[in-house]
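Below is one structure, written out as structure tokens; the observations come after it.
FYI, not all chains are in this one, though none of them got moved.
First chain written, first letter: the chains are A and B, and each begins at residue 1.
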Amino acid sequence: MIRFENDYAEGAHPQILQRLVATNEEQSPGYGMDEHSEKARAYIKKAIAAEQADIHFLVGGTQTNTTVIASILRPHQGVIAASTGHIAVHETGAIEATGHKVLTLSSDDGKLTAAQVKACYDAHWQDSTHEHMVQPGLVYISHPTENGTTYSKAELTALREVCRDCDLPLFIDGARLGYGLVAQDSDLSLADIAKLCDVFYIGGTKMGALFGEAVVIVNPAYQKDFRYMIKQRGGLLAKGRLLGIQFETLFEDTLYMDISHHAVDMAMLIRQAFLDKGFAMRYDSKTNQQFPILPNHLLRSLEEKYSFSIWEAYDDTHTVVRFCTSWATTKENVDRLIDDIHQLV
Amino acid sequence: MIRFENDYAEGAHPQILQRLVATNEEQSPGYGMDEHSEKARAYIKKAIAAEQADIHFLVGGTQTNTTVIASILRPHQGVIAASTGHIAVHETGAIEATGHKVLTLSSDDGKLTAAQVKACYDAHWQDSTHEHMVQPGLVYISHPTENGTTYSKAELTALREVCRDCDLPLFIDGARLGYGLVAQDSDLSLADIAKLCDVFYIGGTKMGALFGEAVVIVNPAYQKDFRYMIKQRGGLLAKGRLLGIQFETLFEDTLYMDISHHAVDMAMLIRQAFLDKGFAMRYDSKTNQQFPILPNHLLRSLEEKYSFSIWEAYDDTHTVVRFCTSWATTKENVDRLIDDIHQLV
């Protein structure tokens, strides 16, 4: 069985693991106050060209989303998200568990538009009973989205401007940020991301780390007391150095982008194979997730050799499935898959 | 600088790290459904002699305490804890953040007595205005406690019986469980722990793992839907195998107890050195944490070579400090410390 079902099926990129081994005997203070974490923060600040940013390392994505969102909102406020957003559908109500509603806006491709945010904001404030409704207090987007789509610089800039006009901070979930940055259809750099939002995070778990997400609080208005929040939400790792070492390795050189490129290159090969064979894609993803629409009778033969995700029923006879690549995806396995795609009847 | 300030200053026990390296390329399903997690669960069930138990792996202690406690309590209930309990003082209000009060009972050594719990229960139910107060809904204890003290089998049995009489589930925080099990003043085995409570956890982070805590839900009444809770509280690690591999390594053989013995042996040497020199201990700990009361003027010379924690002011001229040992504490470093203790004036 060759696994394409997600981007976290293996352990860590070998360079990260080596570094963990090499530093294992070092003694360091806990909770992210160690030298490796300091270095990782410095590398990231340089990469994003934002010296004023505060950077914190958390363990996982749900924890990160919850901690950031609950830190920013007041009790009567909710977070605007696409109806497909991770916080809206796949975190067991973690946001609501902190007291806040997720205000979902309909989205087919996983993206929000500036116009949608503006309309949601206006609808709230123009309603004479708005005090009886949850006030929009924050905008959450994912780049790339859960559907593999990405924002262009123009789109993100438009969102940013609407958010500023509406006094709504903008938070970007970057669980797969690298894959979005190298996608052909996005012209956004890491520094652009940092300029065009208030808070974002750089995913590690799905990008080659054992685990870990680097929260970047760009806007000083949201930096205060964030370490308390991490601790309260259970995200302050005792051996915080583990996070520091991993992000140090990812960012001291080009490893983070190398991993991103490799995974997306592999995904583009798979994509092309499906397209060549005449299968349409559910979403136009140029990132490491591919969503071909396959006839149900062909699923079984693929499932014998490969694991992939069943995404949703497309119609009575077709299913959307998901293939993911990662640092660990080998050219050899991709070639095998492509061969088998070509032989599908 | 030789660090005795905590039991999580290094990475992981080498056997654990080796195993992570050896399994790194394996592909496995996420979220704790992998084979290593399955094996770890099987080993632990055998070690605790409780086949009916449910076992889950979480990342850290605060997260674990929060998830377990919030899973059990109804909204109007609180958790009884010693005033020194970790959930009462050192988790940034994580329990309150889930809506529940920590009902603290005064404790000098970190332990709760059966009589205290009974008195608290009676005080609530005998008060005619009890509906205006938080109802005790759960008892939380730590073994060993945050002060290094331990429960005897008789003490824990008494607590257990009071809890049963009062219909109060009993939850044991075992962040340092191994150190408590091997302490000379505790006659409790791992199987005893499992028999004498409803839920407990076996700490990994402070016991040689990179991170990780194994929650054992012994009482089937509290098992339902616990994985939802873990996900909601941000504790469901995508690469759950990392937790499985670590606990598999700790429990497939005797590693967990070996680590416990080593650390406590080292601590007993340090303890004896302080006692020999005439320094009293703040708590009578037979575990890996030692709390000597030192004259303030002697602190400085120790601080030049060693890091340790300032616990609290004892009086105007004395301070309680904490020395911790772990799997990583070497006999060589302990001997150096002992030499220096002997030379304190």
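To be clear about the criterion, a residue touches a chain if its C-beta (ideal position, glycine included) is under 8 Å from a C-beta of that chain, and two chains touch if they have at least 3 such contacts.
Just so we're clear, the structure is a prediction, and the values are computed from it rather than from any experiment.
K.L.:
Enter the number of copies in the whole complex; the displayed portion holds 2.
P.N.:
The whole assembly in this structure file has 4 copies of the sequence.
By definition in this document, only the chains that are shown with their structure count from here on.
K.L.:
Compute the distance, rounded to whole Å, between the mean C-alpha positions of chain A and chain B.
P.N.:
34
K.L.:
Chain B touches which residues of chain A in the complex?
P.N.:
Within the complex, chain A contacts chain B at residues 1-3, 5-6, 8-12, 14, 17, 20-21, 23-30, 59-64, 66-67, 91-94, 97-98, 205-206, 210-211, 228, 231-239, 241-242, 328.
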